[in-house]
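On to chain A.
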Amino acid sequence: QDAIRIASPNKVTVLDPIVSAAGGNIEAYGQLYARLLRRGADGALEPGLAESWEISEDGLTYTFEMRDAKFSDGSPITAEDAAFSLTRVAKDEASAYPAGFAPIKEVTAVDEDTLQITLEHPSAPMLSNLEIFNAGIVSKDDVDARGVEGAFASDPVTSGPYMVEDWKPNDRITLTANPNFWREGLPKIQKVELIEVSDDNARATMAMAGEIDVNRSVPWAQVEEVNATEGVSVALEPSTVMYLVLPNHDKAPFDDLNVRKAAAMALDRAAITEAVTRGNAEVANSTFSNALNYHDASLQPPAYDPAAARKLLEDNGLTGTEINMMITPSFEQLATLLKAQWDAVGFKTTVERVDAGLWWSKLAEGDYQVTVNWYYNETEDPDLAVRWALCDTCGSDSYYTNYHNEEVNRLTDEALRELDDDKRAELYSRIQQITLDELAQIPLYYAPFSIAYADRVKGLTLTPALQWTLEEAELTAD
Partner candidate 1 sequence: MSPLLSVRDLSVRFGQTTAVDGISFDVERGSALGIVGESGSGKSVTCRALMRLLPPAARIEGTATYDGQDLLEMPLPALNRIRGKRIAMIFQSPASHLDPLMRIGDQVAETLRKHTTMKGQAVRDEVVRLLDVVRIPDPERWARAFPHQLSGGMKQRAMIAGALACQPDLLLADEPTTALDATVQKSVLDLLAQLRREQNLSMIFVSHDLGAVAQVCDDLLVMRRSKLMESGPVARIIDAPQHEYTRQLIASHPDRLALRPVADAGTGAPLIEARGLRVRYGGRSLADLVSGREGGFVAVENADLAVRPGETLGIVGESGSGKSTLARALVGLVKPREGTVHFDGAPADPAGRGRVAYLRDVQLIYQHPFEALSPRMTVTQAIAEPLRRHRLCPAREIGTRVADLMEQVGLPGKLADRHPRQLSGGECQRVAIARALAFDPRVLIADEVTSALDVTLQAQVMDLLLKLQKERGLSMIFISHDLAVIRRLCNSVIVMRRGRIVESGQTAAVFDDPKEAYTRQLIDAIPHLRAGAA
Partner candidate 2 sequence: MDTLRYIAYRLLQAVPVLLGVSIITFTLMAATPGDPVRLLVGDRASAETIALIRDRYGLDEPVLVQYFTYLKNLLAGDLGASLRYRVPVSQLIAQHYPVTLFLVVYTVVLTLPPVIALAVWSARRQNGPADQVIRLLGVLGLAVPVFWLALLFARFFGVTLGWFPVSGFGDTLPDHFLHLFLPALSTSIWVVPILVRTLRAALLEEMGRDYVLTGQSKGLGDRQIFRSHIFPNSVLPTLNLFAVIVAYLLGGSVIVETVYAVPGMGKLMVDSILARDYFVVQGATLVFALTTIFVMLAVDLLSALIDPRVTP
């Protein structure tokens, strides 16, 4: 059997790389669409569809030399295709996540093999952003021929290691090796099944029964157990995922710094982390993930001090403040812990459980007091993370918490344009300092990916950017 079966709680919903930035899709896009650059085993940027590149002195012009590669249908991948693809992701109204490409002024094909990207202003993370999931190169000819809807409906022309063999929406997508993939002799695994299995236990059972090779997400409670199972082992792989408490800065009571402070001091974050992740994650110390560049390890949020928290509330006449915590079902355990600790210092917490659909719309509308969630960043560069979670003018209202700080906003832009590493480190450190002081969010813990692999799978990992390294992985005969 030469198919690798990967079960994930996330599902594939669309095959057009610019349309969605949801987990399951991101994981699939990586297999279908190659980018100009790729990440090597050590995480460094290496040539991808672009053989080489040059950046102008002022940092405003990027010139890429394309290699002789082919799409899955045999047609050549040209600079034209790359320009088309990158323009879509940067400028198309339907592009779900254009943030990383905002500085782009124009993408042009100079000739068949030469691509030029011009920027409005310098952008330090530009290269690494060109490696992320939605910067994949799609076939312009195909889109012209079949239209956007048709081209990506079920059998897109791909540039990555795989192409779609069969897609059963809401169940599984079967990929088969792209014979024209530019990396000679790769991928080694001919067939990939990405199966959506939402239930944790079902995935665990399937892995134990040998019905899948990879379990994308092993619940913390089962890490040890699954690891002990013969033929399967769990890998804890580095990620940029961080879990955090999201207070709504626009609504009482969390618009009050004292409340946020008391709420933070009430939490024994070390114990929470230990309890929830069974010791598999690291306690968070900053508003940045510790896997990001420029993460400042010297910072600390207010320490666990329930007495001080209670006193703070009493001093400000806030004792008995009612808190409504909105959660999705997957956060029950965490919510129970938060509620117990908050109530212990004088809050009155009610937990409101809603489904994910409702959660997102309430969050986006700012119709909540406090909630918990996680987020990840596509690259090690903190720019996108800051834009997503801490900057309120960057499109997402600081992860919809409505946290607003002029200085942070300014620093965000400054850091983007700054090309000097040390200076950037300083700027980002400052941002972390401010947001931690103001408790823009209450960081909880940094969680690795916990993935179970069957022993016959060799060389497969999930990168922090949510990309499977399938093209180099192997299945050994066992």
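Quick notes on this structure:
Methods note: contacts are C-beta pairs under 8 Å (C-beta built on N, C-alpha and C of every residue); 3 or more make two chains touch, one makes a residue touch a chain; residues count from 1.
The candidates were selected such that all candidates are chains of the complex that A comes from, given by their letters.
Quick caveat, the model's predicted, so the values are computed rather than measured.
Note on chain A: across 1 or 2, the candidate touching it in the complex is 2; the others do not touch it there. Considering their complex, residues 7, 11, 13-14, 19-22, 25, 93-99, 149, 153-154, 168-172, 195, 197-199, 201-203, 205-206, 208-209, 211-212, 355-358, 360-362, 364, 375, 388, 395-396 of chain A touch candidate 2.
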